[in-house]
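Other chains dropped; remaining ones untouched in position.
Chain nomenclature is as follows: A and B, assigned in order of appearance, with residue numbering initiated at 1 for each chain independently.
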Amino acid sequence: MLEGTTAEIRERKALRINPAKTCQPIGAMYAALGIHKCMPHSHGSQGCCAYHRSHLTRHHKEPIVATTSSFTEGASVFGGLANLKTALENIFTIYEPDIVSVHTTCLSEVIGDDIPMIIKKSEESGIIPEGKLVIHANTPSFVGSHVTGFSAQCAAFVDYLAESTGAKKNVINLFPGWVEPADMREIKRLAEMLGVEYIMAPDTSDVLDSALEGEYQMYPDGGTTIPQLKAMGDSMATLALGPMASTLAADKLKKKCGVENKVLELPIGIGGTDAFVNAMRIAGDVTVPRELEKERGRLVDMVSDMSQYLHRKKVAIFGDPDHVTAMVKFLVEVGMEPAIVVTGTKGKKWVAKIKEICSEVNPDVEVAAFSDIHYLHQWIKGNPVDLLMGNTYGKYVAKSEKLPFVRFGFPILDRVGHRAFPLIGYTGGMRLIEKITDAFFDKRDREDADEDIELVL
Amino acid sequence: MGSGPSAEETREQMLEIYPKKTRRKRAKQMLVNKTPETPEAIGANSRTVPGIITQRGCSYAGCKGVVIGPIYDILHITHGPIGCGWYSWLSRRNMSKIRHPEETNYLQYSMSTDMQEDHIVFGGEKQLKQAIQEAYDEFKPKAISVYATCPVGLIGDDIHSVCREMKEKLGINIFGFSCEGYKGVSQSAGHHIANNGVFKNMIGLDDTPVEAKYKINVLGEYNIGGDAWEIDRILRLCGIHIIGTLSGGVSYDEICNCHQADLNVVMCHRSINYMAEMMETKFGMPWFKVNFIGIEGTKKSLRKIAQYFDEKELTDRVEEVIAMEMADVRPVIEDVRQRTEGKKAALFVGGSRAHHYQDLFSDMGMTTIAAGYEFAHRDDYEGRDVLPSIKIDADSRNIEELHIEADPERFNLRKTKERKVALEESGFEFSDYEGMMRQMAKDTLVIDDISAHELEKLIELHKPDVIGSGIKDKYVIEKMGIPCKQLHSYDYGGPYAGFKGAINFFKEIDRMISTKVWKLTRAPWKDDSEEQSAAAAEPATVS
């Protein structure tokens, strides 16, 4: 497995090996799917759309519906106006969405298609039916990563839709960041427990984890509605979860409609969830219910009970910046030791932030942004760790190095639990403790000599 | 079409919703197979209408993803932004295995130039050059291939000159593919580009003689789920040696050496008929179409190969192998048919599987009520005899057509003209493919590049018992309570080729058709009758 990988690390300036990121449009597609009756539209070659749909399908094991401008060589030379207009006509006629959200690709960006102009022309020529909407986000693949694509799409919701009527409502906006449908459901559950009125956008729960009931709905009964997106401009405040994914939208909303915002790390672990709960409490002027405190206390209890197994365990971790930041905070909080932390997305400040989080437990932590899994693997070969955390692609490294492996982040293509159970919130923290200790214990049970097997752990 | 509206009506209902232009376009790609023996012309290999939810991918996917990507000991570098390299990383299940412990299987790696904005602005050639150097320093591969993605062509990077330069510098084989995603109308363009590249840069490089009596290549077999290994197992039992399987589980050296074969047999006509033709012209070995998917197809293909070599020893051995394998297959078919007989399938996938898999369903007593390809051409539907009448359109015209001549030194007519003619006169067909439609029943539906809407309509109107399709459709179909078999990835199962593969497939389809999971979709309280629900909530027996 990965036979060519050695511990000898050479500086690479041009070659990405085993990336820890993919490109912007898939992020835009994922975000757009979290809007009710929205058709994500990929403006480019149909391969992009096919790849993104396939990939999201493999991760969610759910229908991923999106359309494409199906560029051929002609469109690439003469521009994509005709393709997009045809596409919009077909989409509104055949699939009847309430809104089409166009995102660009490297192809359409390089040829310089002016999407707002095309939308305008389509409106003028009556292609866009009365009451239907078309919005867009620029997501060239040669900029940022899938995470910034998600971010750009969220910003587009604000740009196109949020409105300030002047009448502030006692509602909190939530940008959940790129998290799983199960996580989004959990954020809503927390908000509801707290009794805070909220609008969350996007919301892929019930869309990308829809029930199997013998009927197919192209637009399942879920997602943020357009009236909700519009109403975000009238909310009291915004909580943006995940700085990389959600800051842009929150800031745009502030600029456009004057909604104050607070950017938080993803609510993973005790401290992470505390920050979210507390921010909700303050923003919503509510009291944290006892039930939620008990939930918190159950997590703390579990952390305490398991801390002997977590203490100073060295962790190699890779994934998207927001996920990794929150996870590293959690690892530090429970007494583990992040040893190497890698993301594929660019982020100098992110590197500094991770180092800061780890400073107490491991000042020598190796942190790399705009890096890759190959680098992580090489580093591990020279510096053994106790645990690997990352997306499905990490399993090849785990197999090669015989490491306990806990899957998290995007994508998870070979397991099924992330669909059903959040990592967000106190509940998610308990899940993480279970996953991590299971990984350790399973290895012990399997590999230890007979005389070392423990009945009780 | 079984119960439900007629094929004609079904087609009408599918088309109904479309805007006029789209309807006109789609109408040409949707046929009722009225005269199977003389198939109607289908509007295949034409552009997908923008905005239609299609199964199709792009040229890069066809070239890197399908044809070249599976060669495990070439180091593959995608030149472009990160996405294309990412998505084509390990996702196609073309299995491969290193031959020696000191080799590296590059399929476990995804390498890319991860193009950034400044490369778009200032050009990416320098980045590519550096990436090749770094790849060489890191891994010392025997060959490197480079794949262009959409922006590369547009910004004018000359990947081929970079490859030539680095080939000279590093002394290993390095070559590129201009398989930008916008080329052609589907993956199909990428296959053609890939074939050209393989032919130009690998075939014939190694003249080491191969010691084997019956030497063949299997073309258009990508070893999804281990299919190539099962075919190899069977042929090996028969005493037939495969030099190269293009390109499933194959090594660079095997491809360089595969012009030593006496015969090319073609599995996926669509993706690789170019290669078969070019090799025949240059080296003189004939080709014919085979199909190792399905029991009958496998038997027929084995016998045809034996007939080609025409030696009693081989012919007898083939019959022995068939008899031996059938002893395992027969009880499974008998068991499975009790549940599958008369069931209906529909297949919409790929450029040959929608055809080949009909054989497997037919082995199980199932009928295929509707089928179509994702990226095939007219000849794949109607047969190679329509080739002369196919008009080259703008999208295809830009794909290079290599002009091949016989190799002055290495051309070697494996069968004399006379022998070939004699064989042909006895009904043996070389260089031919009859296409899918001839094999399908009258009044079945043939739909090229089926759209999500058409598929939904088909299910709504005809409720097939199983559908063979791809990952993007799978869960749409299953939400409707119809099992869907992925025929690209095999749903992470397989092999399905050959005899053992057929057994796997029969059992799998049996499982899918017999599973009770679809009955679980309905909660007991959904039944109106109060009594029924009350019954469902009856007390359990107390132990």
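FYI, a residue touches a chain if its C-beta (ideal position, glycine included) is under 8 Å from a C-beta of that chain, and two chains touch if they have at least 3 such contacts.
Remember, predicted model here, so these are calculated numbers, not experimental data.
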{"item": "Composition of the entire complex, counting every copy that the file contains", "value": "A x2, B x2"}
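Keep this in mind: only the chains that are shown with their structure count from here on.
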{"item": "Separation of mean Cα positions, chain B and chain A [Å, integer]", "value": "33"}
{"item": "Residue ranges of chain B in contact with chain A within the complex", "value": "17-19, 21-22, 47-61, 77, 80-87, 89-91, 98, 101, 103-106, 108-117, 119-120, 127-131, 133-135, 137-139, 149-151, 153-155, 180-186, 394-395, 398, 451-453, 456, 470-472, 474-476, 478-481, 518, 521-522"}
{"item": "Contacting residues of chain A [partner chain B, same complex]", "value": "1-4, 10, 12-19, 21-23, 25-26, 41, 44-48, 50-55, 57-58, 61-76, 83-84, 86-91, 93-95, 105-107, 110-111, 140-143, 145, 210, 212-217, 344, 374, 393, 396"}
